[in-house]
Every structure is written in structure tokens, then in C-alpha cells.
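A single protein chain has been omitted; all remaining protein chains appear in their positions.
For chain A:
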Amino acid sequence: MQIKPILAALRHHKAGTLLIAAQIALTLAIVCNALFIIHARLVRLHQPSGIDEASLLVIGNQWAGKPGSDQMASLMAADLDTLRKVPGVANVYATNTFPLGNGGMALGVSHSPDKLKSVTTSGIYFADENALATLGLKLVEGRNFRPDEIGQLDRQGYVKPDVVIITRALAALMFPQRSAIGQPIYISAKPSIVIGIVDELRTPWVDTSFAKWADYSTLIPYRELTPIVQYIVRVQPGQLDEVMHRVRAALYAANRLRVISPKDGVRSFAQVREQAYRDDRGMAILMSGISVILLLITGAGIVGLTSFWVGQRRKQIGVRRALGATRHDILSYFLTENLLIAVGGVVLGGVLAIGLNLWLMKQFELDRLAPGYLLAGVVTLLLLGQGAVLAPALRASRVPPVEATRSI
């Protein structure tokens, strides 16, 4: 294909050419950054929490009338009993928070009581002997808590557990050379002996600012005596919906002086996950919507402008056809012309995309754009350009040679 005459012709449409190239460049810059954001959010949406979400319920309970600590301990024990008796309930325990719960306690973990030398921050889960079985956590080393190890903690009291269970990731971080079992770690001024290691358990926070230590969870053998408590309920297979209705009624029947929010007091983990990642899902949808609109508009713009050029050049096309150019020659002329413009556009667009990404990184702490997204964007836009130009180019190729003899 002769590129020279195409370039010569383009020089006559300098402004139009530049505008299409600019549009392709801007579209590429935005679309590949949007794709990048979408992908990052989708990855987060499906981030495993380490627990058996499909068969778990969470109940947020608040005591009314300000019971004392002793009273609360017996109220909680009574509730756990009540819940255990609900048909379809397999297991239950009381805690402060849960994965995807987006709230809870974080403490520094160190090799010595000196807080300044903490190795990392760890998400703290209150647990009892039923926690592992309820959550479906896999103990990869060591043992579970014993009932006699479970302590009680007043509001604003301080945790100083004798024993803890930690995640495999935290164990590997703290004791890279040897087994963590039997070793002391410090989350308070007192040593806590690691008695068990679980495979995976994410910290309660889903926000990216907590991502650095999202795998470093610690289970401590405590029941927290606060007016607000979360019950995690493991349900027999296939009974989630029935049990969701039963537990609320059973708890209120046992004791009226409590608040279980009618809206979100009892939630399945599917609901918890949906709420936790609502923003991310929304952002992914928004970015997808904008990308689709952008591509449509750019595609339609190319169709529109090329159609005009074809209309403008009917006479020239006729002359070329009369001089022996085949239909295929005309078709490939317009396809090549578009390819040249699009390549110019994506080169500029690649630079813009990286620039936009750098700016987003600086302003909003986004990650660096992976080259794959840029490549995907380039391919998409080149294909879009060729696809968009096809219809007008075909129309051009059907211009009869006799057109050469007609005046405008």
C-alpha cells in the first residue's frame, strides 16, 4: 500500500486528522486507566476472607438498660445457649468483630514488651473454643483454645492474653526461621504464647490503607463484655434463610431488653461482603460505564468524520477508479488512512495514559499502571478505529468510476 499519497492527502485535512488523533489519544489515556481501576476493584471484590462465608450469619446485638459486667457475662452465655438450641444452627460464638466487618481492634505485635519496636500491626479477634469450628478455619499447626483459657474483658479493659492463635502469614513474619508454636509474642506488656496457627484469616478492614497487614490476624481467648456484641452463627447446609428468621425471634423471646437492628441486625456473609465492597463495586460499574460511552463516542466520531471525507472525495475516488484502481484499493486506502491516524493517536495516547496514571498515583495513591492495560487499550482502539471506518470505506469502494465525469 502506498503510504505517501495518503500522507499527502491527510495534509489537506490537517485539522480533522489532528482532532481524530487527539480523540483517540484521550480515549486511550482514560480507558486504560479506567480498565486498571476496574480490574483492581474486581480483584478486591473477590478477595477471600479465609472464613467459610457461605454458611455463616452475623447478629449484631446491643443490650438495653446498661447491664453490669457480671450481668452481661450471664446474658451472653444465655444467648449463646439460646442460639445453639435454634434448629439449623451448627455452632456459634461471640466476638467483637469479623472479617469484612470494617471495625475492630488493632495492636502492634513485637518480640519484646517495648511498643516502639513492633514488627507489624495485627487485627485482633476475640475468640473462644468454638471460634475456629464456627468460622471454618483450618488449624495448620498447634491446638485450639481450651474452654478454661477463655477470659473476660470489661469495656476499656486491656487485653493481655496468655495464649494466642495467629495466622500463617503472621507466624512466618515473626518467626521466619522456626515454628512459631510455643514462642512468645507481645501484643501487651505480657508475653503471649502462640499455641496455634491457622491457614488464612484476613483482618476486619477492607480499606486499601490497611492492606499492608491484611493477612496478620491474631485470635485471643476473650469474651468482650460490652453492650454491643456480635454473634457469629454457623448454619447447617442449606438452611441459611430459615435460620436468619429464627434467630431474631428466638433472641427476643429469651430477653426483650436488647436492640437487634431491624434493618441489618442479622446478616448473611453474602450481605456483609456486599456492603463491605459496595464502594468498590460501584466504582467498577461507574468506570465501565464511562469507558463504554467513551469508546462508543469515539467510534461514532470516526464513522461520522470518515463518512464526510468519503462524501467529499467522491469525485477523486471516481477518478482513481476510472484510472484502474480496484474496489479493494479504495477500501484499503481508507483503512490504511485510519490506521495511520490511529497509530499516531495511540502513541500520543500512551504518553498521556502514563502521565494520567502518574498524576493519579501522586494525588490518590493509585498503583502504577501495568503495561498489559496499556496494550489492551491500544489494541482495543486500533480495532475500534478499523471497525468504525469499515462501513464508510465500503461505501467509498462502491463509488462507480463514472462519478469522475460528474460535476459536484
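The criterion applied here is as follows: a contact is a pair of C-beta atoms (placed from the backbone, for glycine too) under 8 Å apart; a residue touches a chain by one contact, two chains touch by 3 or more; residues count from 1.
Keep this in mind: contacts and distances are computed from a predicted model.
K.L.:
I want to check something: the complex is missing a chain, and I'd like its UniProt protein name from "ABC transporter permease", "Chemotaxis protein CheW", "Circularly permuted type 2 ATP-grasp protein" or "Hydrolase TatD".
P.N.:
When "ABC transporter permease", "Chemotaxis protein CheW", "Circularly permuted type 2 ATP-grasp protein" or "Hydrolase TatD" are compared with UniProt, the left-out chain turns out to be "ABC transporter permease".
K.L.:
Of the listed residues A:119, A:286, A:322 or A:394, which contacts the missing chain in the full complex?
P.N.:
In the full complex, the listed residue that touches the missing chain is A:286.
K.L.:
Tell me which of A:19, A:90, A:254 or A:390 is the one touching the absent chain.
P.N.:
The single option touching the absent chain is A:19.
K.L.:
In the full complex, which residues of chain A touch the absent chain?
P.N.:
Its contact residues with the unshown chain are 15-16, 19-20, 22-23, 26-27, 29-30, 33-34, 37, 62-66, 115-116, 154-158, 188-189, 226-228, 252, 256-259, 261, 278-279, 281-283, 285-287, 290, 293-294, 297-298, 300-301, 304-305, 307-309, 311-312, 360, 363-365, 407-408.
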